[in-house]
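In what follows, a structure is listed as structure tokens, so that the remarks can point back to it.
Yeah, one chain of the complex is gone here, protein chain that is, but the others are all in their spots.
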Amino acid sequence: MTTSRRITYREAVRQALREALASDERVFLMGEDVGAYGGAYACSLGLVDEFGTERVRNTPLAESGFTGAGIGAALGGMRPIVEIMTVNFALLALDQIVNTAATLRHMSGGQVSVPLVIRMATGAGRQLAAQHSHSLENWFAHVPGIRVVSPSTIPDARGMLKSALADPDPVIIMEHAMLYNEEGELEDAEDHAVDLDRAAVRRPGEQATIVTYSAGVKKALEAAGRLADEGISAEVIDLRSLRPLDDETVMASVRRTHRAVIVDEGWRTGSLAAEVATRIHEQAFYDLDAPVERVCTAEVPIPYPRHLEQAALPQPEGIVAAVKRTLRR
Amino acid sequence: MTTSRRITYREAVRQALREALASDERVFLMGEDVGAYGGAYACSLGLVDEFGTERVRNTPLAESGFTGAGIGAALGGMRPIVEIMTVNFALLALDQIVNTAATLRHMSGGQVSVPLVIRMATGAGRQLAAQHSHSLENWFAHVPGIRVVSPSTIPDARGMLKSALADPDPVIIMEHAMLYNEEGELEDAEDHAVDLDRAAVRRPGEQATIVTYSAGVKKALEAAGRLADEGISAEVIDLRSLRPLDDETVMASVRRTHRAVIVDEGWRTGSLAAEVATRIHEQAFYDLDAPVERVCTAEVPIPYPRHLEQAALPQPEGIVAAVKRTLRR
Amino acid sequence: MTAPADRRVHLTHAHAVDLLSRMTRIRRFEEACAEHYSAGRIRGFLHLYIGEEANAVGVCQALTEEDAIVATYREHGHALARGLPMGEVMAEMFGKAAGCSRGRGGSMHIFSVRHRFYGGNAIVAGGLPLAAGLALADRMQGRRRVTACFFGEGAAAEGEFHETMNLSALWKLPVLFVCENNLYAMGTALEISESNTDIAAHAAVFGMPAETVDGMDVVAVEAAARRAADAIRGGEGPRFLELRTYRFRAHSMFDPDLYREKAEVEAWKTHGPIVRFTEWATATGLIHAGDVETIEAEVAEEVAAAVAFADAAPFEPVEDLLKDVTTPREVAR
Partner (left out) sequence: MTAPADRRVHLTHAHAVDLLSRMTRIRRFEEACAEHYSAGRIRGFLHLYIGEEANAVGVCQALTEEDAIVATYREHGHALARGLPMGEVMAEMFGKAAGCSRGRGGSMHIFSVRHRFYGGNAIVAGGLPLAAGLALADRMQGRRRVTACFFGEGAAAEGEFHETMNLSALWKLPVLFVCENNLYAMGTALEISESNTDIAAHAAVFGMPAETVDGMDVVAVEAAARRAADAIRGGEGPRFLELRTYRFRAHSMFDPDLYREKAEVEAWKTHGPIVRFTEWATATGLIHAGDVETIEAEVAEEVAAAVAFADAAPFEPVEDLLKDVTTPREVAR
């Protein structure tokens, strides 16, 4: 019999960290304030007491240095989980991620793998303004040699870490900061590893496909609910994996619904939404009854005041309107 | 009467630098080895003798530090030209570019402008392998608050710098390393500032539109030539500005030709090509006779040997084939 | 706490009242911020400066209007010490259009170009290269200005810190680096983040004169800052001050403050910059009990007015969302 508990996304991440640390001696967590402070978003709160300062390792403020050290430790046989507080500070570590982690296997002719997991919080919505609200998922999704995933549910928040640690290559886990307080059910007995290669249909529907990920899923589900009230049946797909993309699941849906809307918190120009839209056009052009719509973030550094921040971000209203446009309603 | 001279792209960049330094005291060039060495690609060779070490300023190897200093100097009333040797090393300066240069105006509520120009070499083709061959144009094109341009011709190599310096906001000039030795005509008497907002039709055509930029232009023109030999008339558009994008020029063409192929040296997934393709689908869907095609770089860190590197990059053959696919030939 | 002649500080009654008044303004302003944060009027991150007021106040004494300041996300104190109107700063925290950054920045991005106050930079160490660049512009344009750059000891671990120390020392840039060493970077104590906790040494190794000062002593800070600013204005290149200080509040309003002992915090509070200066200045007869009362009354009024101003100010219309991403062309020409 499987039992289930109601926990938060944050607790699910913490449980995954605890399970990983408990089950594999090679695993350690490293990052700014992951120790006594418990991490910027409290994901690792308490773990240093359980596992000690060697395995829950506070780092100095040195994103490039400790990310690179994570790469080296992975080469040396460890299974490091590097926590970069947020994607905004990950900008300081991109050289190590793109020039080293992503290339080592290839430029050594396949001699090494880099079994490194990097977790980071991402996204806007907490009124943290222009330097603390980036959504740069597409930057990472652009880079061969790394895998990028984004958990939107409680089971994924737990399961993706396990799967990422089992992956021989660098995996970036992008956790949306707005999700940490979300609550949901977690089944205790399930083998919680998840298939990192597959997108998931979060709500089935017939007339349009909404493709999204991360915090977008909740908004898309809300939009789908409202559309249902108006008699429109929309399917919601959660990409889950941002690199590689699961074209199969997306195309199967679009070939059925003939309409697609991509919801992406990235700035519109150069967004992951553009990639998904392009793939749909490339692979299902003749199945489409309307051009693919995008609902993205406005092209503005995220402003501080709530009304402006919310106006900049994708919202259910915008998603509803976009679906209706594809239906010419 | 205007006279014209045959010079290289490198010489055109150098001439632009010289003209800028000579005409505006606030302008200075700063970067690794821009002095005696003349810059990694010899663009500034000799300029330190003309303008001295204060205005042609060698920096230590500290991409983040000197890029940030450029931002500060721009705030302080100078017109700095920061040279980052290549985009590969610009990964070390992204925090300053994205978190500071691109946000300062917005997060100060419009109190400041950052009249900074950053030049960098980009691209593959010289067998420099995985850490020296990136094409990350779409990363920059994704970011509100900066302008991104990419000169593909001799006049643009010269003129874009002047226009960039006249722009009140940060401008990134991405110069493809394979272009520096290209030769072309430069008219001496023209006012060489160029309109940074507009794409350019490099070859008019009727049956398909090839949209590209930077080193892709030469390949596209070669492809168009071969297509012409087979009786197919393809238009070649050079985007020139990667942010903002000139939709008007692109759409006007596609509405006429009904077919489009995007050629982009970025890795296919998450590429600028996806953005351009998506915009065409969004704005000209019902004018299209075929889905937009992309010719991009294979999803692999660039390998060293010539045959593999060339196989990874967009080539005229691939462009020809893509155009033919849009024509179902 | 003493005030010897060589400190270049003229401790008149007026000056003492001024120092105390400036520190008190910051303290009471931030207490009000904490209140309005709890009430939901201020959102996002709020980093209080309480306990560290002597740093900003002391250093700003050494600056002229021509000089520039670059600060961090913990910058309300610096903004007020610099002379930004309290109402504009409070309105900024409230996200109102009347805010100094038109509400776009919030607590972490206080800007005021007319005060040459260049933020409000929320990336740790991110402001350092900026300060070097402002100073470079001054040097290249032959202006004898100082750029004061404030940051925490946590920033010293970042690569950008070292890159900026080198650039500034190498090019003799007129920067006054002010490291406010409050012993913690969020929950990370200095000794677990630096192999050598002597922050001044990390500047000195670049050949930059560096001094460590008691940041709880506003007079000592002012004196050190005056010496340093004089040297910088004299063309001697950058100077570095490490101010030993402590924050009395949590890192931000999100921080449950679990990583340090209550007793440690309380011990520091007993020699806080305001209480210490007040006691000393009263004991030496430099100021009187009445001065303190007057200051508190004036400050209370100023804070109340600032809150009222911020409260009454309108939000920016949502139609303006895309404003100020780039510079309008008319402005540029």
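Letters A, B and C name the chains as they come in the text, with residue numbers starting at 1 for each one.
What we mean here is this: a residue touches a chain if its C-beta (ideal position, glycine included) is under 8 Å from a C-beta of that chain, and two chains touch if they have at least 3 such contacts.
Note that the structure is a prediction, hence the values are computed from the model and not measured.
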What are the shown chains that the omitted chain is in contact with?
A, B, C
Selected from C:24, C:72, C:147 or C:166 as touching the chain missing from the view:
C:166
The one residue from B:19, B:33 or B:222 touching the chain left out of view is B:33
Pick from A:9, A:28, A:267 or A:304: which residue touches the chain that isn't shown?
A:28
Touching the absent chain when the full complex is considered, from C:97, C:205 or C:231:
C:205
In the complete assembly, which of A:8, A:67, A:122 or A:326 touches the absent chain?
A:67
The missing chain sits against chain C at residues 157-163, 165-166, 169-170, 192-196, 201-202, 205-208
Go through chain B and note every residue touching the omitted chain.
32-33, 35-38, 40, 58-65, 88-89, 92, 126-132, 298-301, 303-308, 311-312
Contact footprint on chain A, counting only the chain that is left out
28, 54, 59-60, 62, 64-78, 80, 95-96, 99-100, 104-113, 144-145, 147, 166-169
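Criterion: only the chains that are shown with their structure count from here on.
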Between the pairs B-C and A-C, the one where more C-beta pairs touch
B-C
If you average the Cα atoms per chain, which one ends up farthest from chain A?
C
For the pair chain A and chain B, the C-alpha centroid-to-centroid distance in angstrom is 31
Euclidean distance of C-alpha centroids - chain B vs chain C, Å:
41
Averaged-CA centre spacing for the pair chain C and chain A, given as whole angstrom:
36
Listed in rising order, chain B residues that touch 2 or more other chains are 64, 95, 99, 106-107, 144-145
I need the residues of chain C touching at least two other chains; which ones are they?
103-105, 109, 121, 123, 126, 159-160, 325
